[in-house]
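First the structure, which I've put down as structure tokens, then a few questions once you've had a look.
All protein chains but one are shown at their positions in the complex.
Naming follows writing order (A, B and C), and every chain is counted from residue 1.
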Amino acid sequence: MTPRFILTLRCSDAVGIVAAAASALASAEAFITESSHFGDPETGLFFMRTVFHATGTRFVTRSDFAEVMAPVARRFEAELALHLADERLKVLLAVSRQGHCLNHLLHQWHAGELPIDVVGVVSNHDDLRRMVDWYDIPYHHLPTAGDKAAQEARILDVVEASGAQLTVLARYMQILSDDLCRRLEGRCINIHHSFLPSFKGAKPYHQAHARGVKVVGATAHYVTSDLDEGPIIEQDTVRVGHGLTGDAFVRIGKDVESVVLSRAVLWHAEHRVLLNGRRTVVFREGA
Amino acid sequence: MTPRFILTLRCSDAVGIVAAAASALASAEAFITESSHFGDPETGLFFMRTVFHATGTRFVTRSDFAEVMAPVARRFEAELALHLADERLKVLLAVSRQGHCLNHLLHQWHAGELPIDVVGVVSNHDDLRRMVDWYDIPYHHLPTAGDKAAQEARILDVVEASGAQLTVLARYMQILSDDLCRRLEGRCINIHHSFLPSFKGAKPYHQAHARGVKVVGATAHYVTSDLDEGPIIEQDTVRVGHGLTGDAFVRIGKDVESVVLSRAVLWHAEHRVLLNGRRTVVFREGA
Amino acid sequence: MTPRFILTLRCSDAVGIVAAAASALASAEAFITESSHFGDPETGLFFMRTVFHATGTRFVTRSDFAEVMAPVARRFEAELALHLADERLKVLLAVSRQGHCLNHLLHQWHAGELPIDVVGVVSNHDDLRRMVDWYDIPYHHLPTAGDKAAQEARILDVVEASGAQLTVLARYMQILSDDLCRRLEGRCINIHHSFLPSFKGAKPYHQAHARGVKVVGATAHYVTSDLDEGPIIEQDTVRVGHGLTGDAFVRIGKDVESVVLSRAVLWHAEHRVLLNGRRTVVFREGA
Partner (left out) sequence: MTPRFILTLRCSDAVGIVAAAASALASAEAFITESSHFGDPETGLFFMRTVFHATGTRFVTRSDFAEVMAPVARRFEAELALHLADERLKVLLAVSRQGHCLNHLLHQWHAGELPIDVVGVVSNHDDLRRMVDWYDIPYHHLPTAGDKAAQEARILDVVEASGAQLTVLARYMQILSDDLCRRLEGRCINIHHSFLPSFKGAKPYHQAHARGVKVVGATAHYVTSDLDEGPIIEQDTVRVGHGLTGDAFVRIGKDVESVVLSRAVLWHAEHRVLLNGRRTVVFREGA
């Protein structure tokens, strides 16, 4: 079977973008299997994601189609990216001591349900090494005691050495420095264990319990230097009754965290998430 | 402001459809504000919905754009429809004695939240006349006692006299004859008070209660001659505990029914729902 | 059929409360049909709600059972209340211009689904008078222009003259003075159109849209002088996509607001909600 390609495009909205992009693809005999567009009337930006494969013999490779699309990108001054759908995203996972998100992501990856390659796990603790060993991937124990800058430099070393294209804070529980946030901008996803913007910072479930909420949630977002304020990718919620303690909130919330984070990773890896200022456009699978 | 148009298209999938449609629109200086596509690999059908408005002076009216799109439709042997977004769909509502769905739809319509014109209400009972009178719309009391064929003929008379483009069975509680189903095919929506295909037919909440389910639901679907088997437009659910009686299920289910039905009517009226055999494609607002 | 009674009780937790209460009821030949207890390990408070009816001939009336329970209340220094289940709570509704919550509550009440008597509607606008007239209940137009204290005094007059036991702010959109909050403490429910504590104050849906959330919600809570900080009774949420505007959030949120508020009113009217500091205990129907 011929490879599938994923094209994403972002530019100022204008007449003729869809026509230009689609015509370029049609001229190269590309068969479109998925296509999503969104023009934001507020920001004046246009977003597009198209999945296609070759049906002809002249245009076949990634560089063939990159050449076909280049004039479109120039004409609309668009940011354009073209990915091979089967090229798995290299992902580095970061954890502290809670293993539920890690366990869920690793299992899904191992079961072939996430189009990623997990290139390693970094942790400020050694607790989860045995779980990671089972999957035959490197475990980097980088304690935070002492020099924070040095520890973060070692994280960046791992990112670079492993070629990680995405870093996932799967309950990492450390606040990254502004510098590290900037370096990983747009390629670092965090799971926050509350329904943001409620209950930022530490112990969100216990904050939620003290406030007496009837629903708790989890939020996957891109990391920025503004703590728990990065663009949201996905959120979900679960009901909680008056008889549950804060610790019970913690336990019940774990499943929501795992599911929300794995959806965010899946969608990022499938190039479904595009940045729109402080917000995201998420072209969800199956709409 | 220039009018917005909604274009829908259905045809066999092929290379170049999006390009052809988008190019035709671009050549007519149309500015696309929403666009959704779906190619079903199983049925080989392609579906498209595009919202646009004119930015030029040569192509402005519905017939201008119909002319522009005609060659595209011919080339791909597509079913193509072109609607003025501000042209409100004429809708006839049918009810029996339960007023919750009727109340919800009428309120939303009156508040300007549904792009429809309610042209009347038919009922086999006289109970809800006073509610309908408040909205200053005709109430047709068509009792079912006696000749069913004659009663259905009078319903069809109302449909035709009122110009209704859609008939909504908002808890009408009568089974339509095969003949009436066929005549209203694709333009008659029913709300069934269960999560189909569970609990077809009469008293679904009491069936659900007897089975001991933990979640109940509602289903909005197009009416076909195959009872409760028509293409599903929308479904939703709500949790129920062991301490609720069947009658409590009935009460709790009413809100889900109202919301599910009004979403289905909204989406149909905005031309977001396209038939795909026994299934539907629903291009949801805001994805 | 003999009347049903609803007993609620709150006190410091201790050995023997359930036994004492249940034994007192058993000695009076009361048949318990619902019973819920909760002991909060954090506050050390115990909460109970029991529904029962008489099966004997000696203990039959509300005052019979009040006498039976009095020693229990004394022994445990409990706040105890005893209600006739069929005694409908007198409720005053307050609205501004948005009618969706009002429409939903009035319809449910009229359909016999809420154990309340609506004794009137107050509003700072005259817009919704015609809707209220249909239900044959008094509409009090109390404009806020000018002297706020005077306007609030007139609200209190209506509360007192009507005998309202509960005031429901069904999208009233005015901030009550500290004084009015105190006077209505524990008997005034507000619907806030966000998932509190996110997005307090004005225009919460537009705040939510600007933040880029993927889920919006509504919160019903008791009114306190601390704006949007009162004890939460019920919350629920609905998903929103990137393609929706802030105004679309407003429209989509209306159904959640209506449903959340009507649940809170139902549960309050059935004496299912007990205050536990800043939080509530809600003995939900059917668990």
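Just so we're on the same page, a contact is a pair of C-beta atoms (placed from the backbone, for glycine too) under 8 Å apart; a residue touches a chain by one contact, two chains touch by 3 or more.
Since we're looking at a predicted model, the values are computed, not measured.
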Legend entry - Selected from C:A26, C:A70, C:L84 or C:A150 as touching the chain missing from the view: C:A26
Inset, instruction - Return the single residue from A:G16, A:G39, A:G99 or A:P231 that touches the missing chain. - result: A:G99
Inset, instruction - Sort through B:L9, B:L82, B:L196 or B:V250 and give me the one touching the missing partner chain. - result: B:L196
Legend entry - Selected from A:L9, A:L176 or A:V240 as touching the chain missing from the view: A:V240
Inset, instruction - Looking beyond the chains shown, say which of A:E67, A:D86 or A:E113 touches the absent one. - result: A:E113
Legend entry - In chain A, positions touching the absent partner: 34, 99-100, 103-104, 107, 111, 113, 130, 134, 240-244, 248, 251, 254-255, 258-259, 262, 284-287
Legend entry - Where the unshown chain meets chain C, residue by residue: 13-23, 25-27, 29-39, 41, 55, 239, 282-284, 287
Legend entry - Sites on chain B contacted by the missing partner chain, in the whole complex: 38, 41-42, 195-199, 210-215, 217, 231-237, 241-243, 245, 276, 278-282, 284
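The working rule: only the chains that are shown with their structure count from here on.
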Inset, instruction - Report the inter-chain centroid distance for chain A and chain B in whole angstrom, where each centroid is the mean of the CA atoms. - result: 36
Inset, instruction - Report the inter-chain centroid distance for chain A and chain C in whole angstrom, where each centroid is the mean of the CA atoms. - result: 41
Inset, instruction - Two or more other chains in contact with one residue: find those residues in chain B. - result: 34, 284, 287
